[in-house]
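Some chains have been omitted; the remaining ones sit where they do in the full complex.
Chain naming follows the written order as A and B, and within any one chain the residues start at number 1.
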Amino acid sequence: MSIRNLVDFGDMSRADWEAIYSRCCDIMDHPSDYIDACKGKVACNLFYEPSTRTNFSFQAAMLRLGGTVFGFADPSSSSTAKGEKLKDTVKMVSSYADVIVMRSAREGAAKAASLYSDVPVINAGDGGHMHPTQTMADLTTITRLRGSVDDLSIGLCGDLKYGRTVHSLVKALAKFRKIKFYLISPRELSIPEYLRAFMREHGMWNVEVTGLESVIPQLDALYMTRIQRERFADPREYERNKGVYILTRRKLDRAKKNLLVMHPLPRVDEIAMDVDDDPRAAYFQQARFGMFVRMALLSDLANQARFSPPPVEIGRGPVCRNPNCITREDLYLPPLTKMQGDTKCCAYCDKAIFSDEN
Amino acid sequence: MSIRNLVDFGDMSRADWEAIYSRCCDIMDHPSDYIDACKGKVACNLFYEPSTRTNFSFQAAMLRLGGTVFGFADPSSSSTAKGEKLKDTVKMVSSYADVIVMRSAREGAAKAASLYSDVPVINAGDGGHMHPTQTMADLTTITRLRGSVDDLSIGLCGDLKYGRTVHSLVKALAKFRKIKFYLISPRELSIPEYLRAFMREHGMWNVEVTGLESVIPQLDALYMTRIQRERFADPREYERNKGVYILTRRKLDRAKKNLLVMHPLPRVDEIAMDVDDDPRAAYFQQARFGMFVRMALLSDLANQARFSPPPVEIGRGPVCRNPNCITREDLYLPPLTKMQGDTKCCAYCDKAIFSDEN
């Protein structure tokens, strides 16, 4: 593998991803070959916001490789998490660990950490921005159960406006060929304009619909997400809509026999319990695939050599206007930007920077 | 061993128990033979209520077998524990772990978990209902230090009305022969009627007394428990009584030389500190035996093969009226009942179900 940190799924080439997926399959097929793959290696899980599921998955992954884990699951039980600069925490933790797994509510936190860490940093979710190992779990599920991601018809159902998981998946799937997207959501929660542009640019076939039942027969995979009541200006609008986006056994009657029903979990009620025993329900397996693909990732990154990254400029203020951007709190971060197409963006949170800011 | 889950000590035959005890002794005598007995295996400790002592004991047990542990010690530091259905948490966790150790305030939680888990489930205490590994620690202490449980005179002292530990021990001892019980408690906190019936049915010799000093000379083992002030309607009644049920070095003067003084811990003041250095004080050893017997249990269960349990019916409401029963919150649980003697009982919390409920 050629990556040092995993901040964004887009950091990887398709070849990088295929190397990880291939190792993931080897781990699933021969787990005992990997029982000491991280022996003597130590991960530090820094969870600045609780995320039990992701934290457990990373811990189990490291432990199954013969590695070990320390860290915190919640900032409230950590004296360091309060007040200390991210840089100093990362410097300290990278003195002790061989790899850092970081979860934060701040967008760009993992990117910022990677500037200072002597060991690889894995983004386990940074606010509404990225969650690349969830995307890896999703791709592993589809590839392992359907043989390939290319040529499939994929339904994305629920909150497509705010759902980080769905956005990441769409961007990741640009690396694959001839995918058809069925974008199923209430109009109020349809896919954001920048993603529409993204799909156009990358020539990705897609159609937007407001109903699940009519398109379900076309799908090879159906990715369900939760619709939160709070997203609706008018609560009655939510009440009118919610039944449409709940998957039941009855709605599955018209679906293909080998459909994959996926969900990032936790679910609330968007998949009825009677779907769980249908062989097409893949969401619990998806969690297990997530652990295996994290094993593949850790088996590489936790074994990389330590080295100090080169010094970076000391910043003097936020890079962008995004109130959740890590640079708004950690002002010393270097003022990094990047171009996405023609747009100048913050290199931490990827939000566009408008010229009057500069 | 022939068990898949350990929900209730009663799930085991005497032969099952003897197999565990025998392995426990082998572990104590040859700990280095077991240093890799769970290598590559991962336990998940789900503690929905804090219980540091039990949690530590299970963690140390798994670690001493070369296994590893992840989990939470307290629901407040877990996002998953809040709101998510028990079934979904168990499905997720059993994707990552080889064995689940569960502590809950809800009666029947471990039973419910066992219906959905792909890996064995161990009950580490479910409210006032069961705590089978505490019973195993108690039996190990007696057997290891006295050679056998059969033929002994056992004093149970303190709160016999509400003390879950004592109830479990009485039921477990029905598997043994010719035990004499001295039930020592204030009248207000005497043994519940259903246990009296149980002892009659099983022909277990017993006598109820209100004083410790008069019977102490008869005893081979004295099991002390705490009396909580809150259990008394009248606090003055508590103040009058409490001294009677405090074990002191002076009271031990009249006891047998090889008496075992036991306590599930933590103690408050029901055993005076000057008893600790008496060779008859077995309660700190009891904690250590508890770790070893948990090692025996885990060395078997954590090494069992994964498999998905068969689908179960989806329930539509609570099984029984017990306000602490797990079925009152997790309404989808299948409506399981069982007969205990002539009484129809909830299969989760074991409380009797009255016919007008059905």
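Criterion: contacts are C-beta pairs under 8 Å (C-beta built on N, C-alpha and C of every residue); 3 or more make two chains touch, one makes a residue touch a chain.
All of these numbers come straight from a predicted model, not from anything done at the bench.
Because every chain is the same sequence, the assembly can be counted simply: 2 are drawn, and the full complex in the file has 3 copies.
Please note the rule applied: only the chains that are shown with their structure count from here on.
Each chain gets one centre point, the mean of its Cα atoms, and the points for chain A and chain B are 41 Å apart.
If you check the complex, the residues on chain A that touch chain B are 31-32, 35, 50-53, 56-57, 59-60, 63-64, 66, 68-69, 73-74, 76-77, 265-268, 273-274, 276-277, 284-285, 287-288, 291.
Residues of chain B that touch chain A in their complex: 39-40, 42, 44, 68, 70-72, 77-81, 83-84, 87-88, 91-93, 95-97, 311, 314, 332.
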